[in-house]
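One protein chain omitted, others in place.
Coming up: chain A.
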């Protein structure tokens, strides 16, 4: 082996190492499963599971993770709203989140509700919140360890800000977009059948709207188009291509919606956090809009509500 060859091999090795280090570094909004596994014992990192299915966390979660129940912890259980500022702050402190904590959210079903959690964190102005790219599915697929002992962390001292209404779309905002009174683009992330009004809601859900279809002017990009085969978010270029194909390129403000506002948080995360567009999530979504009186609706399939 000549000196030249040795030198070349050394360069190659150095380049590989550098690449690996880059892959390991946490991005501003996403962390890889590998990064998280290396940071399980990092006292500045707090891991939180927000899963759709109850009981998943208890039987095995990422070691050290704290459980948030989306239908109790992150919402107001009486009126339809996100958790109050006071309750949310108490929840975060109880979970050991301080001002300098990096919070990593993950969950089942491709991080649907973890992304919704990230949106609630955003509304309350909490910094350093990231999603585990690929969520629970990827962690399990890579055969990384799970634990079933729940952790009760030492209380943190985070202070959350007042809810930032600019990050949240309400019915009047969506109506203004539908009636072309504002220059806002709507992204409907439900299935094509829901969007076209063939069905009122997906199988197995009780909360229905009494009208089928979508908000006039909305484009349909089902949430799954933002994820790759292994459940991680697609790359920035691919995401730009997917949304650019229907005219969503970040040149105008965007509102995302779905049925109850949770899955649309997943798309909100892709557009807002990864692509950096100006996006609000409409958490009232179709269960509010499709039940609202007197609002315009596009129902391609023409399905008529028959009281069932």
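Worth a mention:
Quick note on the criterion: a contact is a pair of C-beta atoms (placed from the backbone, for glycine too) under 8 Å apart; a residue touches a chain by one contact, two chains touch by 3 or more; residues count from 1.
Keep this in mind: contacts and distances are computed from a predicted model.
Remark: of the listed names "ABC transporter permease subunit", "Molybdate-binding protein", "Carbon-monoxide dehydrogenase medium subunit" or "Sulphur transport domain-containing protein", the one matching the undisplayed chain in UniProt is "Sulphur transport domain-containing protein".
The chain not shown here is touched by just one of A:58, A:127, A:238 or A:278, and that residue is A:58.
Of the residues in chain A, those that touch the hidden partner chain are 54-55, 58-60, 69, 72, 140, 143, 148-152, 206, 308.
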